[in-house]
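In this view, the complex is presented without one of its protein chains, the others remaining in place.
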Amino acid sequence: MAYSEKVMDHFANPRNVGEIPDADGVGEVGNPKCGDIMRMYIKVNGDVISDVKFKTFGCGAAIATSSMATELIKGKKIEDALKLTNKAVMEALDGLPPVKVHCSVLAEQAIKAAVSDYYKRKGIDPLPIVGEIPGCESCACEV
Amino acid sequence: MAYSEKVMDHFANPRNVGEIPDADGVGEVGNPKCGDIMRMYIKVNGDVISDVKFKTFGCGAAIATSSMATELIKGKKIEDALKLTNKAVMEALDGLPPVKVHCSVLAEQAIKAAVSDYYKRKGIDPLPIVGEIPGCESCACEV
Amino acid sequence: MGRFVYADNAATTPVSKAVLEAMEPFYTQYYGNPSSLYSVGRAAKKPLELAREKVAQCLGAKPNEIYFTSGGSEGDNWAIKGVAHEQSKKGKKHIITSKFEHHAVLHSCEALEREGFEVTYLDVHENGLVRPEELEAAIREDTALVTIMYANNEIGTIQPIPEIGAICKKHGVIFHTDAVQAVGHVHINVKEQNIDILSLSAHKFHGPKGIGAIYIRSGIRCPNLIDGGAQERGRRAGTENVASIVGMSVALEEACKNIDANAQRLSKMRDRLIDGLLKIERSRVNGDRVKRLPGNVNMCFEGIEGESLLLSLDLQGICVSSGSACTSGSLDPSHVLLAIGLPHEIAHGSLRITLSDQNTEEDIDYILEVLPPIIERLRSMSPLWEE
Partner (left out) sequence: MGRFVYADNAATTPVSKAVLEAMEPFYTQYYGNPSSLYSVGRAAKKPLELAREKVAQCLGAKPNEIYFTSGGSEGDNWAIKGVAHEQSKKGKKHIITSKFEHHAVLHSCEALEREGFEVTYLDVHENGLVRPEELEAAIREDTALVTIMYANNEIGTIQPIPEIGAICKKHGVIFHTDAVQAVGHVHINVKEQNIDILSLSAHKFHGPKGIGAIYIRSGIRCPNLIDGGAQERGRRAGTENVASIVGMSVALEEACKNIDANAQRLSKMRDRLIDGLLKIERSRVNGDRVKRLPGNVNMCFEGIEGESLLLSLDLQGICVSSGSACTSGSLDPSHVLLAIGLPHEIAHGSLRITLSDQNTEEDIDYILEVLPPIIERLRSMSPLWEE
């Protein structure tokens, strides 16, 4: 198992780390038991994600995928952000070791969770827009 | 498994190799199937073994023990020659590897067989003097 | 990057110069097959038997009780599966081990469970120590084998081996110990400590990888794991890895010669490191602080995850581990830390620093300088950390 240079760069110098105290949506996925938690904060301006920040407890890949995912959706329309797949995150990072694929899934889900929260706060049912966000059961690990 | 210098010396320069055409006694022990045959020729003068020669088909230890055994009995009285044990042959050779102990047994037996033959030719029953000479069944090898 | 500090000596160690020099002639000069009768064969056979004597001496065993293996895993598999299969002929199909053995032991036990053996996994409690009285209570009529590691590879706790040996002897049960982490680091005497079978691996004491040995008390039946040629008195087939065997024996001799001096020096360094790191808030030491290997530091820092910690340290030139090397790549937290009762989220944040005689006080200074700010930074990024 070895990380790409891109992964190491995003791990060593993660972009968009932190909190947004007055966030419009906050999503948290993962489980401390499996050793990964991502929390994402978004600020929405119209239909655009004007700012995004994250806090992650997890391995190098978890931190790097969080960082890359925030980069990829920052300034994007919500509908485009929702199209971001874990595959796109992985590709942007020049790949991940097989055991670490789930981290990129987590990043994808964290964004969706934050957007869901945003809609909920606005009184809109997120389900038809964002879809189901699978829990930890989607990964192989036994919690 | 390694041979002592003495063994290698007696293997490389065996003493008393050959035949005695007019031998007074000839004994052969061993079995081609197990890879060792010793044939010993003795010349007897009074009660003394005045000459001895051997021919051996066998491993390095078989040749060396044949050589050493002939050295040890040459010029000895028959009764002393019969007292020669395989242990004495081994000791004179500074030891043998465990799997090669049977070769020294063979040398002891070859002498006894030659002496038996000598008595038989003289019309004397060798059994009370020389004793039983065990055959190949005394060694571990399956023939 | 300033300094380079290798402090993962429980994972593996560099081969020392003396060891490498001892090995080299066997590749190109005395390359003969030690079973061969001619000169270059004999030239390989003698050092092989000398190496066996050295290893035996370091363990208090007889040379003919030592068999060379390809490492600790092979030794553990051979001992456990071999004894179990042999004893099962007498209807004994129960094995006692502990919850935090190395996977070479645990997975061997699991393989036997699939064959119908029953395994008792002893608790190791909060301090990471098996309790002899609990072991004794677990022994049954049909117990075939007790296998308890000498020292744990993650938290370094040293088990009460002489007590366990005495109990096994009293009950007539065969006792195997995986001493991979202990050999060369603590005093071992298989006779005095009533050990029947012991496995060791060279690369944990500056020997090469891929070579080890097993001590099997004479008279103990333990059928072969690897059948074939007549090497190792017919009990372990395969052309002998003479170079590595000689290397191992030189490394072990060196380690045993300096065992007390090394232990004293390392445990001082270890304690200074632990005390220094304990100043970090919400940190803890894992495993008994006294009954532990001289070079072992194992700590947890709440709110952070181990891999990101070790990657951060690597970026600063420090090589350490989180969990054990052979399970990295796994997502599960260390079974060792769970066994001593840590909750999952804390077990994920563990760090193992293992020192060898090649480490210096300056290495400790450097770790103590570099580690706290890394933890602070990772905690600042962690959603689990709220000050």
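Residue numbering begins at 1 within each chain, and the chains themselves are lettered A, B and C in the order written.
Here is the rule we go by: contacts are C-beta pairs under 8 Å (C-beta built on N, C-alpha and C of every residue); 3 or more make two chains touch, one makes a residue touch a chain.
Quantities reported herein were computed from a predicted structural model and do not represent experimental measurements.
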What chains on display are touched by the one that is not shown?
A, B, C
For the chain left out of this view, which of C:Thr120, C:Thr177 or C:Gln231 touches it?
C:Gln231
Residue touching the undisplayed chain, where the options are B:Gly60, B:Gly75 or B:Gly95:
B:Gly60
Touch assignment to the omitted chain, from C:Met149, C:Ile211, C:Val297 or C:Leu342, lands on C:Ile211
Taking the full complex into account, what residues of subunit A touch the chain not shown?
1-2
So which bits of subunit C touch the chain we can't see?
6, 8, 11-15, 17, 19-20, 23-24, 27-28, 31-33, 35-41, 70-74, 76-77, 102-105, 107-108, 110-111, 201, 203, 208-211, 223-231, 237-244, 307, 310-311, 313-314, 317-321, 324-330
Touching residues (missing chain, whole complex) on subunit B:
1, 3, 8, 11-12, 14, 17, 28, 32-39, 55-60, 62-63, 97, 99, 102, 140-142
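Operating definition for what follows: only the chains that are shown with their structure count from here on.
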So what's the Cα centroid distance for subunit A and subunit B, whole Å?
90
Could you work out how far the Cα centre of subunit A sits from that of subunit C, in whole Å?
40
Computed distance of Cα centres, subunit C from subunit B, in Å:
55
I need the residues of subunit C touching at least two other chains; which ones are they?
none
Residues in subunit B with touches to at least two other chains are numbered none
